[in-house]
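Complex shown without one protein chain; remaining protein chains in place.
Our next item is chain A:
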């Protein structure tokens, strides 16, 4: 059976909570698994599964610490991701000029390796101090009706 795999890349933990909320919300209907990007092995990508990427931005438009090992593995191992379908939810803060670019780094690499992004690119803006969780759950529900 197809699994929904949630990959989160975080530095201060917000993306982890988003991933957990997504899993709790979607878990009734689907087989859902959640991985910290730091713990995910690129050899485990499976075209049967659907991927939800939840990733923040740090430094100045850079990846959060937790997403760096995955990017490094993608760069060094260059896995063929053709046939992989995924969606992205980016966390950021629009007071930075580099708003939400961390998630875009992962998105670009996935595409370059042959994967196909589907649905609306979800985003959360932390500038008002709100939590991304509710918006992310809504985004995923709408998205997953379509895929």
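Quick notes on this one:
Following the convention adopted for this analysis, a residue touches a chain if its C-beta (ideal position, glycine included) is under 8 Å from a C-beta of that chain, and two chains touch if they have at least 3 such contacts; residues count from 1.
In the analysis below, contacts and distances are computed from a predicted model.
For the chain of the complex excluded from view, the name given in UniProt is "ferredoxin--NADP(+) reductase" [choices: "Multiple sugar transport system permease protein", "Molybdopterin synthase catalytic subunit", "Quinol oxidase subunit 1" or "ferredoxin--NADP(+) reductase"].
Of the candidate positions A:7, A:126 or A:144, contact with the unshown chain belongs to A:126. Annotation for chain A: contacts to the undisplayed chain at residues 11-14, 17, 58-60, 64-65, 93, 95-97, 126-131.
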